[in-house]
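Notes to accompany the following structure.
Removed: one protein chain of the complex. Kept in place: all other protein chains.
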Amino acid sequence: MSNSSASTTGLTHFDAAGQAHMVDVGAKDETHRVAVATGCIRMQPATFALVQSGSAKKGDVIGIARTAAIMASKRTADLIPLCHPIALNRVAVDFDLQPQDSSIHCTVTAETRGRTGVEMEALTAVQIGLLTIYDMCKAVDRGMIIDGVRLLEKHGGKSGDWVASV
Amino acid sequence: MSNSSASTTGLTHFDAAGQAHMVDVGAKDETHRVAVATGCIRMQPATFALVQSGSAKKGDVIGIARTAAIMASKRTADLIPLCHPIALNRVAVDFDLQPQDSSIHCTVTAETRGRTGVEMEALTAVQIGLLTIYDMCKAVDRGMIIDGVRLLEKHGGKSGDWVASV
Amino acid sequence: MSNSSASTTGLTHFDAAGQAHMVDVGAKDETHRVAVATGCIRMQPATFALVQSGSAKKGDVIGIARTAAIMASKRTADLIPLCHPIALNRVAVDFDLQPQDSSIHCTVTAETRGRTGVEMEALTAVQIGLLTIYDMCKAVDRGMIIDGVRLLEKHGGKSGDWVASV
Amino acid sequence: MSNSSASTTGLTHFDAAGQAHMVDVGAKDETHRVAVATGCIRMQPATFALVQSGSAKKGDVIGIARTAAIMASKRTADLIPLCHPIALNRVAVDFDLQPQDSSIHCTVTAETRGRTGVEMEALTAVQIGLLTIYDMCKAVDRGMIIDGVRLLEKHGGKSGDWVASV
Amino acid sequence: MSNSSASTTGLTHFDAAGQAHMVDVGAKDETHRVAVATGCIRMQPATFALVQSGSAKKGDVIGIARTAAIMASKRTADLIPLCHPIALNRVAVDFDLQPQDSSIHCTVTAETRGRTGVEMEALTAVQIGLLTIYDMCKAVDRGMIIDGVRLLEKHGGKSGDWVASV
Partner (left out) sequence: MSNSSASTTGLTHFDAAGQAHMVDVGAKDETHRVAVATGCIRMQPATFALVQSGSAKKGDVIGIARTAAIMASKRTADLIPLCHPIALNRVAVDFDLQPQDSSIHCTVTAETRGRTGVEMEALTAVQIGLLTIYDMCKAVDRGMIIDGVRLLEKHGGKSGDWVASV
């Protein structure tokens, strides 16, 4: 075990001296990797109605949020300091409008074939997708809340499969 | 009222035909504008303990997240499609570690003197600050959840002061 | 007239020694500036029909191209070497579908209040908007051609108004 | 055929529900891929003479446009929403000055070894290369027109070779 | 004196609690600000001869380095974490080839009218300009050294004029 990558804390982004580094993934295999992340934004019923009508007819909030989410996934390594640059093979963004509690749920699937996972790419896409909805609706509802942003599942890589317990 | 900026929906990012645009702020005054946003990340007690010890001694998760949050605030207009580019005058990022429920709360204050507000800059900084914590701790805890990302208050501009009700 | 900004060629982006520089705009007034640029993409009638139906129902090529155009306008100074960074006040992107020759025309209006014009921002938005249409349709039609990208008019600044002759 | 990548329109950037996605290229082979794109900018004879003399002696418009074109090819995935990030292996930019009609033609060759083509990288380089010429000459000639931006040929990948008919 | 901007160390980028922030410049006046920075790269005489001949005839190392330096000045706030975004009014880059010790000296002048200085923009341009020379010559000379990168002078702002002592 080399000094440079040893961590005494379990936090692999720090070496044995506690200094942050972009951890070595050179010895990892290039495998198919998938991550699915989700999150939601809660709003006033009147705001929700505006988004809902808009996405069907005019003022396509959801379409713009989807574009922003996909583009943000490609900027992940620019934003998250210790994240490796990754050549994404696929990004899909789904929005689910839930009228019962005036919330919009965003779920992103990211895939690559590489040496490191795509969890951060999926999560970044969710965050920016939801923020874009906030931006477009904030003129009528500043109190919207983004909640429950988390990883749902990941597959591939040395650590294998992981699925959220709930 | 010109056709190009009229919105029939209340969503000002769309014109009368429902097409998205970067809305005209040229007629707005350059005023002092402040926005405060917040959000938190919830984790396992063992993960929380690692972050807490790290930020005091070695493996400075919080310091890196703060840097990432400040840098992300400057990329807001690159990420959010209809957001105006803004010359930020100040960005401050505070992290509050709450052992009782193993959560870390991030609060960002952004300020400018300009024609449009800085809510999105404050929110983007919160999101990327919390995501950076996720990235650095995900090797030991993939189930962390980002919750309650929202605007706390804003001041300045034509719409004046706004403070979250809770 | 100072040496550093003198040009012997009429090309103001070069100094008296022929070296490129970002020309000094510090002495210019902050005035309201507008630029309108246009351009089109020509395609097969079958491709045109796909875009036309898509923008009405599903597969919103035009909506995504509009978002890309607006975002690109904000990246202009990153792409054009001698272009000054500008705080855009407004960007509006219009697409006109012309069935008679299966072409889509993109017209962008950009505005700012500053010391330098926004012609490049408007032109960059047109270019990337049309390229985005190419990208989304290239699987069915690689022979599409982008034509007639040019400035239609500009207003404001020391050089005043300019309107294309045709 | 999986639902997630099925398209009912032939436009592969949309799934069966008409939602935009970054299409899955994970199953594609890593092959050698080449794309050649071209386009031109038309100007006044006096403007053309300035560029021509400049590129030989001082005020190197063409050299700066070439640098801008190469750099822009690397930003393609940042600009075009559904474009995959690609590790370019080669980019070459050629400018051909045609005195007979005062036009400058830009031809870009891009190459990679990857799972998706480099047409967009070549086209983006052409667009930004020509826009950079516009920027540097606009002080003397605002009426310049960018025309004929299109793909000349592509090689590699599942769809194989394609060469423009003209 | 507010807590949020107080520093106990003299390092203004940290608040009273030692936390980094983007310091508040909102109360500063918008004044004309200039910064001049310099630095050099030392190389083998044979490498120097290649650059020298190239910049006169073909293979314009200096021209490309100048373009890279100007473009880098616009990315300063993206690279330096606590740096404010600035609307640069002018950037000029001069290269001085000194045959007596086979060194190339780069001097950059940056100007703005704003609330904070442009020292970092000038220094970033020098660094990237010299690195670009390194990149283009490294195939023949990997031992080149970049030396003496520093501020020569600055003017404007509350702290007024400063000129390097040597």
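Chains here go by letter, A, B, C, D and E, matching the order in which they are written, and residues are numbered from 1 within each.
The rule we apply is simple: contacts are C-beta pairs under 8 Å (C-beta built on N, C-alpha and C of every residue); 3 or more make two chains touch, one makes a residue touch a chain.
Keep in mind it's a predicted model, so treat the numbers as computed, not measured.
Just so you know, the chain we are not showing touches A, B, D, E across the whole complex.
Between the chain not shown and the residues B:V23, B:L50, B:I64 or B:V93, the one that touches is B:I64.
Contact with the chain not shown here comes from a single listed residue; of D:L50, D:V91, D:C106 or D:L130, that residue is D:V91. Here one chain is not drawn; of A:A77, A:V140 or A:A164, the residue touching it is A:A77. Considering the complete assembly, chain D touches the hidden chain via residues 32, 63, 66-67, 70-71, 73-75, 86-94, 109, 111-113. Where chain B meets the missing chain, the touching residues are 60, 63-64, 67-68, 71. Where chain E meets the missing chain, the touching residues are 7, 9-14, 17-20, 39, 50, 53-54, 57-61, 64, 67-68, 71-72, 75, 78-83, 119-120, 123-124, 127-128, 131-132, 134-140, 142-151, 154, 162, 164-165.
Definition applied: only the chains that are shown with their structure count from here on.
Matching residue numbers shows that C-E is the pair in C-E, D-E or A-C whose interface repeats B-C, with more than half of the contact pairs in common.
Centroid to centroid, with C-alpha atoms defining each point, chain A and chain D lie 30 Å apart. Looking at chain D, one finds that residues 19-20, 60, 64, 67-68, 71, 78, 81-82 touch two or more other chains. Chain contacts in this assembly follow no simple pattern; the graph is neither a line, a ring, a star nor complete.
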